[in-house]
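One chain of protein is taken out of this complex; the other chains stay put.
Here is chain A:
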Amino acid sequence: MAGPRHDDVSGSDRPPPPGANEQSAAEAPVGPLSYGRFGGPPTSDLPPGAPPLAHWIDARLPVLSYLRREYVEYPTPRNLNHLWNFGAFITVTLVLMILTGLFLALNYEPSVAGAFASVEAIDRQLPSGWLLRSIHMAGATLFFAALYVHIFRSLYYGSYKRPRELLWLTGMLLMFMVMATAFFGYVLPWGQMSFWGASVIVSAVSAVPLLGHALAALLQGGAILGDVAIHRFFVLHFLLGFAIAGVVGLHVLALHVTGSNNPAGIEARGPGDTLPFHPYYTSKDGLGLVVFLLIYAALVFFAPGWLTEADNYLPADPAVTPAEIRPEWYFSPFFAILRAVPSRSGGVLLAGLSVLLLCLMPWLDRSPVRSARYRPVYRPMVIVLAMAFLTLLAAGLHPPNGIWLLLSRIAAGCWFGFFVLLPFVHRIETPRTLPGQLAVADPA
(Lines give C-alpha, C1' and ligand atoms only; values in the text may rest on other atoms or scores of the structure.)
Protein backbone atom coordinates (compact mmCIF):
# COMPACT_ATOMS: atom_id res chain seq x y z
CA MET A 1 0.00 0.00 0.00
CA ALA A 2 2.03 2.91 -1.23
CA GLY A 3 0.41 6.17 -0.35
CA PRO A 4 -3.14 7.35 0.24
CA ARG A 5 -6.10 6.19 -1.82
CA HIS A 6 -7.42 8.65 -4.31
CA ASP A 7 -11.00 9.35 -5.11
CA ASP A 8 -12.16 8.29 -8.48
CA VAL A 9 -11.91 11.37 -10.70
CA SER A 10 -15.48 11.13 -11.89
CA GLY A 11 -16.94 9.87 -8.65
CA SER A 12 -17.18 13.16 -6.78
CA ASP A 13 -19.78 14.89 -8.95
CA ARG A 14 -21.95 11.88 -9.58
CA PRO A 15 -25.14 10.86 -7.80
CA PRO A 16 -24.73 7.97 -5.39
CA PRO A 17 -25.04 4.59 -7.09
CA PRO A 18 -28.36 2.75 -7.02
CA GLY A 19 -28.74 0.69 -3.90
CA ALA A 20 -27.12 3.35 -1.74
CA ASN A 21 -30.32 5.39 -1.60
CA GLU A 22 -31.34 4.31 1.87
CA GLN A 23 -27.97 5.22 3.33
CA SER A 24 -26.38 8.63 2.99
CA ALA A 25 -22.74 8.75 1.91
CA ALA A 26 -21.69 9.83 5.41
CA GLU A 27 -23.16 6.70 6.96
CA ALA A 28 -21.60 4.36 4.39
CA PRO A 29 -19.00 2.10 5.99
CA VAL A 30 -15.68 3.34 4.67
CA GLY A 31 -12.66 1.54 6.02
CA PRO A 32 -9.30 0.49 4.70
CA LEU A 33 -10.75 -2.81 3.52
CA SER A 34 -14.04 -1.61 2.08
CA TYR A 35 -12.69 -1.14 -1.49
CA GLY A 36 -15.83 0.76 -2.33
CA ARG A 37 -17.86 -2.34 -1.61
CA PHE A 38 -21.64 -1.87 -1.10
CA GLY A 39 -21.87 1.72 -2.20
CA GLY A 40 -18.69 3.25 -0.89
CA PRO A 41 -16.99 5.67 -3.24
CA PRO A 42 -14.76 3.94 -5.82
CA THR A 43 -11.16 4.62 -4.93
CA SER A 44 -7.94 4.01 -6.77
CA ASP A 45 -4.53 3.12 -5.35
CA LEU A 46 -2.64 4.71 -8.21
CA PRO A 47 -0.58 7.88 -7.67
CA PRO A 48 -2.44 11.11 -8.52
CA GLY A 49 -0.35 11.67 -11.66
CA ALA A 50 -1.75 8.56 -13.40
CA PRO A 51 -4.17 9.09 -16.34
CA PRO A 52 -7.87 9.47 -15.42
CA LEU A 53 -8.81 6.28 -17.30
CA ALA A 54 -6.23 4.33 -15.25
CA HIS A 55 -7.81 5.71 -12.05
CA TRP A 56 -11.28 4.82 -13.31
CA ILE A 57 -10.24 1.24 -14.10
CA ASP A 58 -8.23 0.77 -10.92
CA ALA A 59 -11.08 1.94 -8.71
CA ARG A 60 -13.22 -0.85 -10.15
CA LEU A 61 -10.64 -3.59 -10.76
CA PRO A 62 -7.37 -2.84 -8.98
CA VAL A 63 -5.05 -4.71 -11.37
CA LEU A 64 -3.04 -1.64 -12.33
CA SER A 65 -2.17 -0.70 -8.77
CA TYR A 66 -1.47 -4.38 -8.06
CA LEU A 67 0.98 -4.59 -10.96
CA ARG A 68 2.53 -1.31 -9.88
CA ARG A 69 2.91 -2.49 -6.30
CA GLU A 70 4.22 -5.97 -7.15
CA TYR A 71 6.27 -5.38 -10.29
CA VAL A 72 7.31 -1.72 -10.23
CA GLU A 73 7.67 -0.56 -6.65
CA TYR A 74 8.14 -4.10 -5.25
CA PRO A 75 11.14 -3.76 -2.90
CA THR A 76 13.81 -6.26 -3.91
CA PRO A 77 17.07 -6.98 -2.06
CA ARG A 78 19.82 -4.85 -3.58
CA ASN A 79 22.39 -7.65 -3.77
CA LEU A 80 20.70 -10.31 -5.97
CA ASN A 81 23.17 -11.95 -8.37
CA HIS A 82 22.47 -13.48 -11.77
CA LEU A 83 21.35 -16.78 -10.24
CA TRP A 84 18.14 -14.88 -9.41
CA ASN A 85 17.47 -14.52 -13.18
CA PHE A 86 16.53 -18.16 -13.57
CA GLY A 87 12.97 -17.79 -12.32
CA ALA A 88 12.40 -15.30 -15.13
CA PHE A 89 14.00 -17.71 -17.61
CA ILE A 90 11.63 -20.46 -16.54
CA THR A 91 8.59 -18.19 -16.80
CA VAL A 92 9.52 -17.07 -20.31
CA THR A 93 10.22 -20.68 -21.37
CA LEU A 94 6.85 -21.76 -19.96
CA VAL A 95 5.09 -19.11 -22.04
CA LEU A 96 6.96 -20.25 -25.16
CA MET A 97 6.13 -23.91 -24.43
CA ILE A 98 2.41 -23.19 -24.03
CA LEU A 99 2.31 -21.06 -27.19
CA THR A 100 4.19 -23.52 -29.41
CA GLY A 101 2.37 -26.41 -27.75
CA LEU A 102 -1.02 -24.97 -28.69
CA PHE A 103 -0.01 -24.65 -32.32
CA LEU A 104 1.53 -28.13 -32.37
CA ALA A 105 -1.63 -29.58 -30.83
CA LEU A 106 -3.61 -28.11 -33.73
CA ASN A 107 -1.67 -30.41 -36.05
CA TYR A 108 -1.10 -33.49 -33.88
CA GLU A 109 -3.12 -36.68 -34.05
CA PRO A 110 -3.22 -38.74 -30.82
CA SER A 111 -3.46 -42.26 -32.23
CA VAL A 112 -1.18 -45.21 -32.88
CA ALA A 113 -1.85 -44.95 -36.61
CA GLY A 114 -1.47 -41.20 -36.92
CA ALA A 115 0.84 -39.88 -34.19
CA PHE A 116 4.19 -40.55 -35.86
CA ALA A 117 3.02 -39.42 -39.29
CA SER A 118 1.42 -36.25 -37.94
CA VAL A 119 4.67 -35.26 -36.18
CA GLU A 120 6.60 -35.92 -39.40
CA ALA A 121 4.05 -33.82 -41.26
CA ILE A 122 4.56 -31.00 -38.76
CA ASP A 123 8.31 -31.17 -39.43
CA ARG A 124 8.10 -31.47 -43.19
CA GLN A 125 4.80 -30.10 -44.51
CA LEU A 126 3.26 -27.65 -42.06
CA PRO A 127 4.51 -24.15 -42.89
CA SER A 128 7.01 -23.18 -40.15
CA GLY A 129 6.09 -26.40 -38.34
CA TRP A 130 9.75 -27.40 -38.06
CA LEU A 131 10.41 -24.15 -36.21
CA LEU A 132 7.52 -24.54 -33.79
CA ARG A 133 8.54 -28.11 -32.97
CA SER A 134 12.18 -27.15 -32.60
CA ILE A 135 11.27 -24.34 -30.17
CA HIS A 136 9.10 -26.78 -28.20
CA MET A 137 11.84 -29.45 -28.01
CA ALA A 138 14.71 -27.09 -27.15
CA GLY A 139 12.33 -25.49 -24.64
CA ALA A 140 12.00 -28.77 -22.75
CA THR A 141 15.77 -28.97 -22.34
CA LEU A 142 16.18 -25.34 -21.32
CA PHE A 143 13.19 -25.57 -18.98
CA PHE A 144 14.91 -28.33 -17.01
CA ALA A 145 18.34 -26.70 -17.19
CA ALA A 146 16.95 -23.46 -15.76
CA LEU A 147 14.83 -25.37 -13.24
CA TYR A 148 17.81 -27.31 -11.85
CA VAL A 149 19.93 -24.14 -11.54
CA HIS A 150 16.97 -22.39 -9.87
CA ILE A 151 16.67 -25.23 -7.34
CA PHE A 152 20.41 -25.32 -6.67
CA ARG A 153 20.34 -21.55 -6.11
CA SER A 154 17.65 -22.08 -3.45
CA LEU A 155 19.64 -24.88 -1.80
CA TYR A 156 22.87 -22.88 -1.76
CA TYR A 157 21.39 -19.69 -0.35
CA GLY A 158 18.85 -21.36 1.96
CA SER A 159 15.81 -19.94 0.19
CA TYR A 160 13.66 -22.86 1.42
CA LYS A 161 13.86 -21.83 5.06
CA ARG A 162 11.25 -20.22 7.25
CA PRO A 163 9.20 -18.21 6.27
CA ARG A 164 9.53 -19.51 2.69
CA GLU A 165 8.52 -23.17 3.25
CA LEU A 166 5.39 -22.95 1.10
CA LEU A 167 7.31 -21.12 -1.59
CA TRP A 168 9.68 -24.09 -1.60
CA LEU A 169 6.88 -26.68 -1.59
CA THR A 170 5.00 -25.03 -4.47
CA GLY A 171 8.33 -25.07 -6.31
CA MET A 172 8.78 -28.78 -5.61
CA LEU A 173 5.22 -29.42 -6.79
CA LEU A 174 6.06 -27.54 -9.97
CA MET A 175 9.14 -29.70 -10.49
CA PHE A 176 7.05 -32.88 -10.26
CA MET A 177 4.44 -31.45 -12.62
CA VAL A 178 7.13 -30.42 -15.11
CA MET A 179 8.65 -33.90 -14.98
CA ALA A 180 5.28 -35.54 -15.61
CA THR A 181 4.53 -33.12 -18.44
CA ALA A 182 7.91 -33.76 -20.05
CA PHE A 183 7.39 -37.50 -19.87
CA PHE A 184 3.89 -37.37 -21.39
CA GLY A 185 5.13 -35.01 -24.09
CA TYR A 186 8.07 -37.22 -24.97
CA VAL A 187 5.73 -40.15 -25.62
CA LEU A 188 3.52 -38.25 -28.07
CA PRO A 189 5.66 -38.53 -31.26
CA TRP A 190 5.30 -42.31 -30.86
CA GLY A 191 8.79 -43.13 -32.12
CA GLN A 192 10.86 -46.02 -30.83
CA MET A 193 12.24 -44.09 -27.82
CA SER A 194 8.78 -42.70 -27.05
CA PHE A 195 7.26 -46.15 -26.99
CA TRP A 196 10.00 -47.88 -25.05
CA GLY A 197 10.43 -44.97 -22.68
CA ALA A 198 6.72 -45.18 -21.93
CA SER A 199 6.94 -48.97 -21.52
CA VAL A 200 9.80 -48.66 -19.04
CA ILE A 201 8.05 -45.93 -17.04
CA VAL A 202 4.77 -47.84 -16.91
CA SER A 203 6.67 -50.92 -15.66
CA ALA A 204 8.50 -48.76 -13.13
CA VAL A 205 5.21 -47.33 -11.91
CA SER A 206 3.83 -50.85 -11.52
CA ALA A 207 6.86 -51.67 -9.31
CA VAL A 208 5.76 -49.04 -6.77
CA PRO A 209 4.56 -50.92 -3.67
CA LEU A 210 0.80 -51.11 -2.99
CA LEU A 211 -0.65 -48.67 -5.53
CA GLY A 212 1.75 -49.46 -8.39
CA HIS A 213 -0.30 -51.92 -10.42
CA ALA A 214 -3.50 -49.89 -10.24
CA LEU A 215 -1.68 -46.71 -11.23
CA ALA A 216 0.09 -48.38 -14.16
CA ALA A 217 -3.19 -49.85 -15.39
CA LEU A 218 -4.77 -46.41 -15.15
CA LEU A 219 -1.96 -44.85 -17.20
CA GLN A 220 -1.97 -47.57 -19.83
CA GLY A 221 -5.75 -47.81 -20.02
CA GLY A 222 -5.79 -51.20 -21.74
CA ALA A 223 -4.05 -54.49 -22.30
CA ILE A 224 -1.32 -52.83 -24.37
CA LEU A 225 0.27 -49.42 -24.64
CA GLY A 226 -1.86 -48.14 -27.53
CA ASP A 227 -4.52 -45.70 -28.63
CA VAL A 228 -6.07 -45.23 -25.20
CA ALA A 229 -2.68 -44.51 -23.61
CA ILE A 230 -1.68 -42.01 -26.32
CA HIS A 231 -4.95 -40.19 -25.91
CA ARG A 232 -4.60 -40.07 -22.13
CA PHE A 233 -1.01 -38.89 -22.35
CA PHE A 234 -1.96 -36.19 -24.85
CA VAL A 235 -4.75 -34.84 -22.69
CA LEU A 236 -2.58 -34.97 -19.54
CA HIS A 237 0.29 -33.24 -21.35
CA PHE A 238 -2.05 -30.49 -22.54
CA LEU A 239 -3.78 -30.12 -19.17
CA LEU A 240 -0.58 -30.11 -17.11
CA GLY A 241 0.93 -27.31 -19.19
CA PHE A 242 -1.83 -24.96 -18.08
CA ALA A 243 -1.90 -26.38 -14.55
CA ILE A 244 1.80 -25.52 -14.28
CA ALA A 245 1.04 -21.96 -15.33
CA GLY A 246 -1.52 -21.81 -12.51
CA VAL A 247 0.85 -23.15 -9.85
CA VAL A 248 3.55 -20.75 -11.08
CA GLY A 249 1.04 -18.04 -10.22
CA LEU A 250 0.78 -19.40 -6.66
CA HIS A 251 4.57 -19.72 -6.46
CA VAL A 252 5.07 -16.07 -7.42
CA LEU A 253 2.25 -15.01 -5.10
CA ALA A 254 3.99 -16.79 -2.21
CA LEU A 255 7.29 -15.17 -3.22
CA HIS A 256 5.78 -11.71 -3.08
CA VAL A 257 4.43 -12.31 0.42
CA THR A 258 7.87 -12.89 1.93
CA GLY A 259 9.98 -11.09 -0.64
CA SER A 260 13.05 -12.57 -2.30
CA ASN A 261 15.84 -14.21 -0.36
CA ASN A 262 19.31 -12.94 -1.32
CA PRO A 263 22.92 -14.15 -1.45
CA ALA A 264 23.57 -13.01 2.13
CA GLY A 265 20.52 -14.90 3.39
CA ILE A 266 19.56 -12.16 5.87
CA GLU A 267 16.29 -10.26 5.49
CA ALA A 268 16.35 -6.80 4.00
CA ARG A 269 15.86 -4.45 6.93
CA GLY A 270 15.02 -1.12 5.37
CA PRO A 271 14.94 1.06 2.29
CA GLY A 272 18.74 1.02 2.15
CA ASP A 273 18.70 -2.74 1.66
CA THR A 274 16.22 -2.83 -1.23
CA LEU A 275 15.73 -1.41 -4.71
CA PRO A 276 12.46 -1.02 -6.60
CA PHE A 277 11.91 -3.97 -8.92
CA HIS A 278 11.59 -1.63 -11.88
CA PRO A 279 13.92 -0.56 -13.42
CA TYR A 280 16.66 -2.30 -11.42
CA TYR A 281 15.60 -5.92 -11.69
CA THR A 282 13.52 -5.64 -14.85
CA SER A 283 16.75 -4.57 -16.55
CA LYS A 284 18.86 -7.20 -14.77
CA ASP A 285 16.37 -9.93 -15.72
CA GLY A 286 16.20 -8.42 -19.20
CA LEU A 287 19.96 -8.66 -19.66
CA GLY A 288 19.95 -12.26 -18.43
CA LEU A 289 17.04 -13.06 -20.74
CA VAL A 290 18.90 -11.71 -23.77
CA VAL A 291 21.75 -14.14 -23.09
CA PHE A 292 19.32 -16.98 -22.30
CA LEU A 293 17.34 -16.41 -25.50
CA LEU A 294 20.57 -16.31 -27.52
CA ILE A 295 21.45 -19.77 -26.25
CA TYR A 296 17.86 -20.87 -26.89
CA ALA A 297 17.99 -19.58 -30.47
CA ALA A 298 21.37 -21.25 -31.04
CA LEU A 299 19.86 -24.59 -29.98
CA VAL A 300 16.77 -24.10 -32.13
CA PHE A 301 18.53 -23.00 -35.29
CA PHE A 302 21.95 -24.63 -35.19
CA ALA A 303 21.46 -27.85 -33.22
CA PRO A 304 17.80 -28.91 -33.43
CA GLY A 305 18.81 -32.58 -33.48
CA TRP A 306 21.57 -32.40 -30.90
CA LEU A 307 19.40 -33.28 -27.92
CA THR A 308 17.16 -35.83 -29.60
CA GLU A 309 17.71 -39.54 -30.15
CA ALA A 310 17.96 -40.80 -33.72
CA ASP A 311 15.93 -43.85 -32.69
CA ASN A 312 12.91 -41.67 -32.02
CA TYR A 313 12.65 -40.97 -35.75
CA LEU A 314 11.74 -44.62 -36.30
CA PRO A 315 8.05 -45.44 -35.80
CA ALA A 316 7.23 -47.30 -32.58
CA ASP A 317 7.60 -51.05 -32.94
CA PRO A 318 6.38 -53.16 -30.01
CA ALA A 319 8.42 -56.11 -31.29
CA VAL A 320 11.89 -54.50 -31.33
CA THR A 321 13.59 -52.69 -28.45
CA PRO A 322 16.30 -50.23 -29.55
CA ALA A 323 19.83 -51.43 -28.75
CA GLU A 324 20.44 -48.69 -26.23
CA ILE A 325 17.63 -47.16 -24.20
CA ARG A 326 18.60 -43.81 -22.77
CA PRO A 327 16.40 -41.30 -21.03
CA GLU A 328 16.45 -37.62 -21.90
CA TRP A 329 19.35 -35.97 -20.07
CA TYR A 330 17.03 -34.29 -17.57
CA PHE A 331 15.80 -37.64 -16.24
CA SER A 332 19.24 -39.19 -16.40
CA PRO A 333 20.25 -38.64 -12.72
CA PHE A 334 17.16 -40.48 -11.46
CA PHE A 335 17.56 -43.15 -14.12
CA ALA A 336 21.15 -43.69 -12.88
CA ILE A 337 19.91 -44.20 -9.30
CA LEU A 338 17.27 -46.62 -10.60
CA ARG A 339 19.99 -48.70 -12.27
CA ALA A 340 22.51 -48.44 -9.45
CA VAL A 341 20.25 -50.44 -7.14
CA PRO A 342 20.25 -54.20 -7.82
CA SER A 343 16.55 -54.60 -6.95
CA ARG A 344 13.46 -53.75 -8.98
CA SER A 345 11.24 -52.14 -6.36
CA GLY A 346 14.29 -50.91 -4.42
CA GLY A 347 15.55 -48.95 -7.44
CA VAL A 348 12.17 -47.39 -8.14
CA LEU A 349 11.77 -46.54 -4.47
CA LEU A 350 15.19 -44.88 -4.14
CA ALA A 351 14.81 -42.97 -7.42
CA GLY A 352 11.52 -41.59 -6.16
CA LEU A 353 12.90 -40.92 -2.70
CA SER A 354 15.86 -38.99 -4.12
CA VAL A 355 13.47 -36.27 -5.29
CA LEU A 356 10.98 -36.52 -2.45
CA LEU A 357 13.72 -35.89 0.12
CA LEU A 358 14.24 -32.43 -1.39
CA CYS A 359 10.74 -31.51 -0.26
CA LEU A 360 11.79 -32.03 3.36
CA MET A 361 14.66 -29.54 3.15
CA PRO A 362 12.97 -26.84 5.31
CA TRP A 363 12.64 -29.37 8.15
CA LEU A 364 15.81 -31.41 7.67
CA ASP A 365 18.02 -28.32 7.77
CA ARG A 366 17.82 -26.99 11.33
CA SER A 367 20.43 -24.27 11.15
CA PRO A 368 19.03 -20.74 11.53
CA VAL A 369 21.61 -19.42 9.02
CA ARG A 370 20.40 -19.44 5.43
CA SER A 371 23.24 -18.68 3.05
CA ALA A 372 26.00 -21.25 2.50
CA ARG A 373 28.37 -18.30 2.42
CA TYR A 374 28.30 -18.20 6.21
CA ARG A 375 28.13 -21.97 6.77
CA PRO A 376 31.56 -23.66 6.62
CA VAL A 377 30.14 -27.21 6.85
CA TYR A 378 26.97 -26.90 4.77
CA ARG A 379 28.78 -25.15 1.90
CA PRO A 380 31.05 -28.08 0.92
CA MET A 381 28.12 -30.46 1.50
CA VAL A 382 25.82 -28.68 -0.94
CA ILE A 383 28.63 -28.48 -3.48
CA VAL A 384 29.14 -32.25 -3.18
CA LEU A 385 25.39 -32.64 -3.65
CA ALA A 386 25.56 -30.68 -6.91
CA MET A 387 28.55 -32.71 -8.08
CA ALA A 388 26.79 -35.97 -7.21
CA PHE A 389 23.85 -34.77 -9.31
CA LEU A 390 26.12 -34.06 -12.29
CA THR A 391 27.92 -37.41 -11.88
CA LEU A 392 24.59 -39.26 -11.82
CA LEU A 393 23.55 -37.29 -14.89
CA ALA A 394 26.65 -38.43 -16.77
CA ALA A 395 26.37 -42.01 -15.49
CA GLY A 396 22.77 -42.27 -16.62
CA LEU A 397 23.83 -41.51 -20.19
CA HIS A 398 26.35 -44.39 -20.25
CA PRO A 399 25.82 -48.15 -20.17
CA PRO A 400 25.54 -49.39 -16.56
CA ASN A 401 28.78 -51.26 -16.21
CA GLY A 402 32.40 -50.79 -15.11
CA ILE A 403 33.42 -47.34 -13.96
CA TRP A 404 30.00 -45.74 -14.63
CA LEU A 405 28.16 -48.20 -12.41
CA LEU A 406 30.71 -47.61 -9.64
CA LEU A 407 30.51 -43.83 -10.05
CA SER A 408 26.72 -43.89 -10.00
CA ARG A 409 26.76 -45.89 -6.75
CA ILE A 410 29.22 -43.50 -5.11
CA ALA A 411 27.24 -40.47 -6.30
CA ALA A 412 23.95 -42.00 -5.12
CA GLY A 413 25.60 -42.58 -1.74
CA CYS A 414 26.65 -38.92 -1.58
CA TRP A 415 23.13 -37.80 -2.59
CA PHE A 416 21.41 -39.74 0.19
CA GLY A 417 24.24 -39.09 2.65
CA PHE A 418 23.59 -35.38 2.32
CA PHE A 419 20.02 -35.76 3.57
CA VAL A 420 21.01 -38.17 6.35
CA LEU A 421 23.69 -35.86 7.73
CA LEU A 422 21.82 -32.60 7.23
CA PRO A 423 19.73 -32.66 10.46
CA PHE A 424 22.94 -32.88 12.54
CA VAL A 425 25.05 -30.26 10.75
CA HIS A 426 23.90 -27.34 12.93
CA ARG A 427 25.35 -29.07 16.03
CA ILE A 428 28.91 -29.10 14.75
CA GLU A 429 28.85 -26.01 12.55
CA THR A 430 29.95 -22.59 13.76
CA PRO A 431 28.49 -20.06 11.31
CA ARG A 432 30.58 -17.09 10.29
CA THR A 433 29.44 -13.71 11.56
CA LEU A 434 26.41 -12.47 9.66
CA PRO A 435 26.47 -8.90 8.33
CA GLY A 436 23.98 -6.47 9.83
CA GLN A 437 22.59 -5.23 6.52
CA LEU A 438 22.74 -6.05 2.84
CA ALA A 439 24.66 -2.90 1.91
CA VAL A 440 27.50 -4.24 4.06
CA ALA A 441 27.18 -7.84 2.81
CA ASP A 442 27.43 -6.90 -0.86
CA PRO A 443 28.66 -3.33 -1.31
CA ALA A 444 27.61 -1.87 -4.65
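Quick note on the criterion: contacts are C-beta pairs under 8 Å (C-beta built on N, C-alpha and C of every residue); 3 or more make two chains touch, one makes a residue touch a chain; residues count from 1.
By our rule, contacts and distances are computed from a predicted model.
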Options "Ubiquinol-cytochrome c reductase iron-sulfur subunit", "ABC transporter ATP-binding protein", "tRNA threonylcarbamoyladenosine biosynthesis protein TsaB" or "Electron transfer flavoprotein subunit beta": UniProt name of the undisplayed chain: "Ubiquinol-cytochrome c reductase iron-sulfur subunit"
Residue in contact with the excluded chain [from A:54, A:131, A:307 or A:386]: A:131
Chain not shown: contacting residue from A:52, A:222 or A:271: A:271
Where the missing chain touches chain A, by residue: 1-4, 47-49, 73, 75, 78, 99-100, 103, 106-107, 125-129, 131-132, 135, 270-272, 275-276, 279, 286, 444
